[in-house]
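As you look at this complex, bear in mind that one protein chain is not there, while each of the others sits in place.
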Amino acid sequence: MAREVSTGRKALVTAVAWGIGLLIFFPILWTVLTSFKTEGEAVAPHPSFLFFDWTLENYETVNARSDYLLHFWNSVVIALGSTLVGLLIAIPAAWSMAFVPGRRTKDLLMWMLSTKMMPAVGVLVPIYLLARDTGLLDTRVGLVAVLTLVNLPIIVWMLYTYFKEIPGEILEAARMDGASLGSEILYVLTPMAVPGIASTLLLNVILAWNESFWTLNLTAANAAPLTAFIASYSSPEGLFYAKLSAASTMAIAPILILGWFSQKQLVRGLTFGAVK
Amino acid sequence: MTVTIRTLVGASLVLALTGAASAETTITVATVNNGDMIRMQRLMPDFYAQHPDIKVNWVTLEENVLRQRVTTDIASKGGQYDVLTIGNYEVPIWAKQGWLLALDNLGADYKQADLLPQVAAALTVDSKLYAVPFYAESSMLMYRTDLLEKAGLKMPENPDWDFITTAAAKMTDKAAGVYGICLRGKAGWGENMAFITTMNNTMGGSWFDMQWKPQFDGAEWKKTLSTYLDLMGKYGPPGASSNGFNENLALFQTGKCGMWIDATVAASFISDPKESKVADKVGFAPTPTRAGGSNHGNWLWSWNLGIPASTKKADAARTFVAWATSPAYLKLVAEKEGIANVPPGTRTSLYENPEYLKVAPFAKMTLTAIQSANTAHPSDKPVPYTGGQFVAIPEFQAIGTAVGQQFSAALAGKATVDQALAAAQTLTAREMTRAGYPK
Partner (left out) sequence: MATQASRITGRLMLSPAVILLLLWMIVPLAMTIYFSLLRFNLLMPGTEAFAGFENYQYFFTDPSFWPALANTLTLLLGVLAITVVGGIGLAVLLDQPMWGQGIVRILVIAPFFVMPSVSALVWKNMLMNPVNGLFAALARGLGLTPVDFFADVPLASIIVIVAWQWLPFATLILLTAMQSLDQEQMEAAEMDGAGWFWRFLHLTLPHLTRAITVVVLIQTIFLLSVFAEILVTTNGGPGTASTTLTFLVYMQSMLQFDVGLGSAGGIVAVILANIVAVFLMRMIGKNLEG
C-alpha cells in the first residue's frame, strides 16, 4: 500500500504542508504570544515575535477581574450536559431510523436538519419569555435544555450515518439468538458504534462550548459560561490587546487541548456518511 | 475514560441542581466594562465589611451587549438583575414606563444635594430621582501641546472649526504616523452619532423641527457632514470608520493623534504616564463651535445605577447603589487608588477639593464642559425633544444607529455627503412615520 516517493518530493511536501499549517495556526499562536506581552509591546509599531519581556501580568489582571473557574465550570457543565442528554435522546432515534427505516425516514431527517436553520435572533424574544416563565433564565438546566435542542439534529444525523454503516445482519443474528431490543442496542450495537458515538460526543461538546448566542443571551451571573467571560473583554477602555489575548487564550485553551488530544476519535466518526 | 465521564456527569448534575442556595441576600449587578466599574469590583471588600449579609454578583459586559441584555430583561420583566448600569438616555424613558424604582431617601450621608445639578436633572422625572450617577462626562477637545507648538499655533480660548481644520492640516505627518485629528467613525447612536449630533448642534442644526420632521435636507447638516468628512478624509487616521471611543483612545495614547474631540473622561487616561506615551504633552480646550457661534454642543453622558421595579431585593439593591455613589465611596477610591482615579463628574464637592484639582489638571475643563451642557435646549432652533448627543425618545437608538451607518459608510468612501444625507432623511422619516410621529 505504501507509496514509494523520493526523499526530495517528501521534503518538498513537508515544507509546503508545514508552511500552510503554520500559516493557518498563526492567528492562534500570535494571540498566545501577545498574551505574554505588556500592553505597550502588544501595540508596538514593529511587533516582536519572541524577543520581548515575557510577563504574566495580563493573566493576573484577568484572573483578578473575572471568576474564570466559575465560567469554565459552567462551560463544562453546559457543553457536556447538553451533549449527553442529546445522545440519550438521539441514540434510540438514530437506531430506529437506521434499522427500521420507513418511507419517510429521509424526509424526517432532512426536516430535523432544517430546524437548525431557524435564525436564533428571530426567536430570541419568544424563547426569552418562555425561559422567564419557566424560571430557567440564567440556570445551567435551562441552557442544557436549549443547547440539547439546538444540536439534536446534528447528533441524530451523525449517529444515523454511522449506524447505517453497521450491517443489519449482525443485529438480525443477535435477535435470532433471542436478544431483547435493549440488550441488542446495549451489547451488540453500542460497542460497534463506540467510535461514532465518541466523535459525535466530541463534535457536539465543541459546538456547545463555542455556542455564543444562546449562552450569552439566556444567562446573567450564575450560569454564564466562557462565551460571556470573553464578552466582557471585547472592548474595554484604553490599551487592551494583551489582556484580550490572555482572556482569549484562557477561553479557547481547554477545548483546543481536548480537541488535539482526541482528534483521532473525532476524525473517525466525523464522516457524516460521506465515506464508503 | 468512562469512569471520568461518569464522575464528571455526576458532579455536574449535583452542581447544576444545587445552584444558588445561600443564606445571605445575593444581588446581581449588570455593569459596563469600563475602568471605573472594574475598580469598584476591586473595592468590594469595603462594602462586604459594612454589609456582610449582602453578596454581589457582577455581570460585566461590553456597552452594546449590556444595553441589549438589560433592555431585554427589564422590558420583558425577566428579573435577572437587581441593579442596572444604564445611561442617562434610558433613565427618563424607563422611569416614565414605571420600570425603575424612585431613589430618594438614600440617607443623610448620601448628600444628594452635592450631585452636579446638570447631571441630576437628566435623571429626574417628576422631581424624583430614578437613578444615581456613578460617573458623568461631557465632551472636550484634547490636543498635543508639542505638536501644536511645532505647527506654530496657539490654542484659542474658544476654538472654532476653521481653526481645527488649519491645525489638523499642520499637525498631520502621515509619514511619521501622526494624524491631525481623530474623531469617532464607528456606526452607532452612542458612537459616531454622539459626536456628529453635537457637532451639528454647534452648526446651528437639529435632528427634528417642531413637527418632528427630520432636518437632514437642511443646510446645517450638509455643513456638518462635509466638514466632518473633509477633516477626517484629509487628516484622519486610516480605518476611522470603525473607530469608537476606545480605538481613538488607544490611538491618542500611542501618540498617533494631534487632536481628539471626545468624552472628558478620556483626559485622565491620556494624562496617566502608566498608560499613555504622551501623558506630559496634552492640553485641553472647549469643544469647537462654528465661527462666531456660541453653542459648543457639549454632550452630557452619565453612567448610572438604577434598580428595576421588578426586583425582589430592593432593600439590598438600594444599600448597594447608595454605597457605590456616595461621598464615602469617592473617599475610599481616593485612599486606595489615588485621588486622580475618583469617578469624575458627579459631585460638586470633588471639584472644590484642592487635592483633586492639583492632581487633575483637566478637572476645571471637565467641570466647565459638564456645566455648559444644555440638554434641555440642545439646538439654537426650537426643538420638540431634549438630550444633547441624542434625542430622548425610545426610537432614537434604532434611528441613530441607522443614520450612523450611513455616515460611517460616507466616511469609508462608500457614499457622498449628499447620498448619505438623503438616505438619512429617508430612513428617519420612515421610522418616525412607523412610530406614529408627530405624537
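In order of appearance the chains are A and B, and numbering begins at 1 in each one.
Definition applied: a residue touches a chain if its C-beta (ideal position, glycine included) is under 8 Å from a C-beta of that chain, and two chains touch if they have at least 3 such contacts.
Keep in mind that this is a model prediction, so the values were computed, not measured.
Considering the entire complex, the omitted chain makes contact with A, B. Residue in contact with the omitted chain (choice from A:13, A:56, A:173 or A:186): A:13.
For the chain left out of this panel, the touching residue among A:70, A:108, A:174 or A:192 is A:108. Touch with the hidden chain on the side of chain A covers residues 1-3, 5, 10, 13-14, 16-18, 20-22, 24-25, 27-28, 30-31, 34, 43, 45-47, 89-90, 92-93, 95-97, 99-100, 102, 106, 108, 110, 112-127, 129-130, 149, 152-154, 156, 168, 172, 181, 206, 209-210, 212-213, 226-227, 230-231, 233-234, 241, 244-245, 248, 251-252, 255-256, 258-260, 263, 266-267, 270-276.
Seen across the whole complex, the unshown chain contacts chain B at 68, 71-72, 75-76, 93, 97, 177, 186-188, 237-242, 250-251, 254, 256, 394-395, 397-398, 401, 405-406, 408-409, 411-415, 423, 426-427, 434.
The rule is simple: only the chains that are shown with their structure count from here on.
The touching residues of chain A, counted against chain B in their complex, run 39-40, 43, 45, 64-66, 73, 76-77, 80-81, 84, 124-125, 128-129, 132, 137-141, 144, 216-217, 220-224, 228, 231-240. Considering their complex, residues 5, 8-9, 12-13, 15-16, 19-20, 28, 30, 33-35, 38, 41-42, 57-63, 65, 69, 72-73, 76-81, 177, 244-246, 249-250, 253-254, 269, 275, 277 of chain B touch chain A.
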